[in-house]
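Have a look at the structure below before the remarks.
All protein chains of the complex are present and in place, except for one that has been dropped.
And now, chain A:
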């Protein structure tokens, strides 16, 4: 091969390929979203339709549902690439693995985290969250879901080679999601009680920066362990 592919070109190729795959398998994209709405709507059925109660719970329920929906979608992040062998090619490619992996995680967020975030105001209204707090719901999910994708991808990388990876993945990853959850619901709670909620967003942003810096390296390491081991 005389022609070499630059770093950006490589990342862009992965990016467009994954986007195209997602668009062509719409189920993968829509199912977590349906799951998100479904889980959230189970809560009023479970605890009763009292609007006051729902307002208090709303932020937490939306966040927990988002977390579970994200987890559900996480298992498929590397699975099909692993099964058809393209993950091995990705590992063998001369471009640094963490850049390639980052492209995949970005696509994963675009097809699960982002739609979920866009849908969240609707759910917030259904849970009787006051109008002033709805921006908080939206922004905190916008800031938090990329972090969920980044952390989840580490677990997905570790479990990709295992046949029963799904349940194991949740066991590994859910404890690590807890800070994101606490900050997210804290933010919504503060907005509902008309307290300053922007600091929570800043903390989430700080964690996101930390995640962007370190998670790709951990994801790359976990993939190498799963494939070459």
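Note that in this section a residue touches a chain if its C-beta (ideal position, glycine included) is under 8 Å from a C-beta of that chain, and two chains touch if they have at least 3 such contacts; residues count from 1.
The definition used in the following text is that contacts and distances are computed from a predicted model.
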Protein name, per the UniProt record, of whichever chain is missing from view ("Heme exporter protein C", "L-beta-lysine 5,6-aminomutase beta subunit", "Nuclease SbcCD subunit C" or "ABC transporter permease"): "Heme exporter protein C"
Residue in contact with the excluded chain [from A:21, A:114 or A:172]: A:172
Chain A residues touching the omitted chain (full complex): 154-155, 158-159, 161-162, 164-165, 168, 171-172, 174-176, 178-179, 182-183, 186, 207, 214, 218, 221-222, 225-226, 229
